[in-house]
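Here the complex is missing a single protein chain, while all its other protein chains stay put.
Then we have chain A:
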Amino acid sequence: MKHALSVRIGPVGFRIGSDWRAPIEQLTDLYRDYPTAPIADYTVRLFASRAWRRWVRPSVTIGGDYMLPEAAPLPLSQGLLAAEMAMNLQLALGHRRHLLLHASVVERDGRALLMTGESGAGKSTLATLLAAHGWRFMGDEFALLDGETGQIHAFPRLISLKGTSVAAATSAWPDGRFGPLLAGTPKGDIRHLVPPVDAIARMDEPAIPALLLFPRHGFAADTREVPASEAFVRLTQASTNYVALGEAGFAALTGLVRAIPARAIDYPDGATAIRQVEELWART
């Protein structure tokens, strides 16, 4: 491909190629603090669906080792989003070294707090807020659970902020490095935030899972104990490769839910959520 970038995010190496210069320039700038990947585990390609589409109403088709045939092309102005979506897709469909949990992760004292939930539950926002309050950010999309060691590996890719969380993150991180505002994408308005410097510098340090939260935004503050069986079922649904890993996935996931407490927390706003999380954390 004409333009390319190599980047390593935690234990995963990516090579991103593009027919156009602009998305690679944006990615190169946003990932400038990350190491290059000695080996690309996954290749992502951004290409024009027809040759003339490189210039006329350019639209970006996503390609790579793993693809969704029904994925619609995006306009070139959203090339950065296309690259990020494609990188997530490669990992979600191709990764076998770890059990992938759709969760955000922050760390303190070598112990990891996992937050999982449906899109919009606020796990990205919460991870961003906690990172602004002394926690190490380990990722807002995937928690990588090592079945051999039981440790969580960091995958601190760009933080994808949607809708109102853009304003929340901007106030939490006034000096944060943000990508361009991508308005009117299929996922609404999106802006990417580069994780804090220490999140990138320490991304090779795994952490021992200590607490699992199922946050829900927009409700009165409440906390409920989640039994291991319920946490297990919800996490099988929150994993993109549980079925593919077979017995190894079963062992890793049952081991996790038996080892750490799980709580569902409802929270009305970020400040309240941080208080709830700190209280729960103090008791673990």
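The rule we apply is simple: a residue touches a chain if its C-beta (ideal position, glycine included) is under 8 Å from a C-beta of that chain, and two chains touch if they have at least 3 such contacts; residues count from 1.
As a convention for this text, contacts and distances are computed from a predicted model.
According to its UniProt record, the chain left out of view corresponds to "HPr-rel-A system PqqD family peptide chaperone" among "ATP-dependent DNA helicase RecQ", "Methyltransferase domain-containing protein", "BlaI/MecI/CopY family transcriptional regulator" or "HPr-rel-A system PqqD family peptide chaperone".
Contact with the chain that does not appear here is found for just one residue of A:Ala167, A:Val197, A:Val233 or A:Ala271, A:Val233.
For chain A, the list of residues touching the undisplayed chain reads 227-229, 232-233, 236, 242-243, 246-247, 250-251, 254, 257-258.
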